[in-house]
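Following: one structure in structure tokens, then a few remarks.
Apart from one protein chain that is not included, each protein chain of the complex appears where it belongs.
So that you can tell them apart, the chains are marked A, B and C in the order they are listed, and the count of residues begins at 1 in each.
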């Protein structure tokens, strides 16, 4: 913390601020410039910068950022790689997770899973508990949906990720899924984050719709500080004044996060745009900007999906996108694996 | 829903859109203008407007707002008044709730409660479970804190409001508090809202930091649709690009909500500004703009508060503010009651 | 400027940063904390903080705010009062400026001016050059409009404020108006600001729709540094994600600006809300929060106005608003004068 005194602050005011900080257990270093005095404040005490700002003679308090520790590159310089079976997240390969918004029927889940596998996805995504903003909408199939998803993933040799919305769901989801997903609305549900910190399964933490990157990393810290080191981040759009897209997908968060943190960084272009005809462009942009992975909604029959159909890709669109991504990835020294079946000529 | 076709949409495209909507159970009314065709779509079916927007020949889909029903003035024209003992929320009197951010010690709770009572507050506010964005901060006293708060409220003949963060806390809070408070971060915690809809105690629902007014009313709908008709709304600041204040308190939400909804509307100028020297101005603005009530952080010794001290008022500041509000309220036909003890000359 | 080094920055990195800053003409004070080194940087040289941030070993650079000088309370502690005839802006009286969006006809200007005068306004507002976002809309009457406005102001003993959009209009507007108004879109038109700094007529500078308060004060600095000390600020709404109102009127900017600067602070609730049924609530809020004045659109027949009719008040609405404001102003030690004719019983 750095305390900047007003240009005309009196000696008494400066002394009072210093004494107050020392009383709170801090060390204070004083720099006297030509026009004003600046105090460097360090120490193990806890001080609310806003309280210092209210003291007489204080111009402003500059906070040194990075209240998160475990999530930062300062703490851990090398990239975190999360391994689940033969899937390595955060390594050279860009990992694509894909599948329907929600599990609806066995046929729908199975055929969607087969489609994303053929195109090269490594992880099946799909929801069983749906947090909908209207109380009058489809709310998901619950455990039955989880069973369908697990069975489809097994049949296709895919890993499974699904959303957990409440601590009461952790146990049942843990039985079926390989990765937990925390949705944007729960990014600051600290009760949930703390519990997930006690599990030993990887967690994908989506960015809240109006969360700063710093707040997001602090939420990751909740999980990490519980002992679960396997956290992935996922950008999915922030709220801005622009209404042409549902949200504004913050592609620049990719290089920013990769610099600040060692955690793998995903992008969700489906929620980030809200319309399937914009998903491809944003998925390509994410990979070009250095994302470690994508999570994309793909549905075998999106026009009849019970939720999020408008942002779900047709299997054919997804195939083409994967082919485009395979051209882009090498530009930044990455790859996107082609599955054997696809290599036999399916994708194009 | 209104579907606007492109200027050069073909007859086939128009017919296809109509057929598709009819298949989904909708009635379609067609208006042919000079340059384009507009389709009015009504009916009991459920259609995702974004899916229609993706059909060939469609220029855009205009959504008729107000997916919420029970929260709207269309459903209930007269103001909802919530009664708890002799406190009437949403009537002629502007109700002020005040107290410390968190319960810390008996002395602190008692003396803060006495101070806000003397100045004219009707409800004590205070937290026992604290959702902090850093995992390394003070997390509240739990049930012990609730006991302190209840006992102080009883001693001062005040009602009590406290925050519930998770469904597991509903039962214990129900034992002590008169009103539940749902924080901004939980505005879209639908699991929690649904459970609160099953209780019969009034709920204050704070606006999420980046929630639109429409989303906020839809969250209120979750509680109302469970059968709990006693919902109050509370504006507490939205996230904008401006960094001089922690958030931007959206005072214009007051007249907007009062027009769209019958629910009582509160404002929290403490979280809305983050600094006690700005709280008074915003509290006055809120009452002048027509708020039904205020919820304000007041602490007997804010410089030593364990949380949010910088935005907590000193008792003397709060006294002066209440005196100012008593001048303003009549401008819009409201009042703010003076307590007997204050009437005997304490307030100034 | 304060340079915060990384926790693991090497001595060489620290030395390199210091040497670089010294070369640029700065003085550097070094504070070595337990975990990191912080450098206080002062001096007359010019350094782009972003360049320092790119140096090896630098964690972040904290900028000490307030690059503006003449606009700050540090430079001038007492409030600036602008005097024009018997109108004193920035004193005890809250000054209300009102009138139509644009001059359309003599009758319209005259009857609008008479209406605002009767209700207690001191300054007539009205536009002759209209910056419209569509090239196909009404663009104003030009000098003929200025003549109408001046003549109506004279007839009612009102001062006149009108918008200047381009340096080519300064001369003609100077002939007719008492105050220049710079619109939100021109807040960073530095060519225009510089020229207005050379005039000796008061200038009202509106806040840009996405300008921070700091940028706004820096724009005021352009005018002040040219030698024109008579600058008023005017908040008129910022762009946010909320779409229920055209913009979000930032009422909290009032206490913030009053603390940072000595310049008079106005609020425009007409552009700030975009709808006349919200103007009253926001005008009351602005006065309650401490604004020095208001600028409000009032039209004798708003439903037939050529521009901005929806946000223009009817004369009767404006009368009622002025009566409400007269109740509120004393709460913060201000007044709003009643005109003789109004005192004779017109206003209510």
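Here is the rule we go by: a residue touches a chain if its C-beta (ideal position, glycine included) is under 8 Å from a C-beta of that chain, and two chains touch if they have at least 3 such contacts.
Quick caveat: nothing in here was measured; it's all calculated off a predicted structure.
Considering C:36, C:150, C:276 or C:326, the position touching the chain not shown turns out to be C:276 (whole complex).
For the options A:12, A:92, A:174 or A:242, the residue in contact with the chain missing from this view is A:242.
The chain that is not drawn here is touched, among residues C:178, C:221 or C:292, by C:221. Interface residues of chain B with the unshown chain, by the touch rule above, are 2, 4, 6-8, 27, 29, 31-36, 38, 40, 42-44, 59-60, 62, 64-66, 74, 239-241, 243. Residues 46, 48, 50-51, 53-54, 67, 131-137, 165-168, 185-186, 188-191, 194, 208-210, 215, 218-219, 221-222, 225, 239, 274-277, 302-303, 309-311 of chain C touch the missing chain (whole complex, contact as defined above).
Residues 210, 212-214, 238, 240-245, 248-256, 259-260, 272-273, 277-278, 281-282, 284-290, 324-325, 327-328, 330-332 of chain A touch the missing chain (whole complex, contact as defined above).
Everything below uses one rule, namely that only the chains that are shown with their structure count from here on.
Each chain gets a centre from the mean of its Cα atoms; for chain B and chain C, those two points are 30 Å apart. Chain A and chain C have CA centres that are 39 Å apart.
Looking at chain A, residues 239 sit in touch with two or more other chains.
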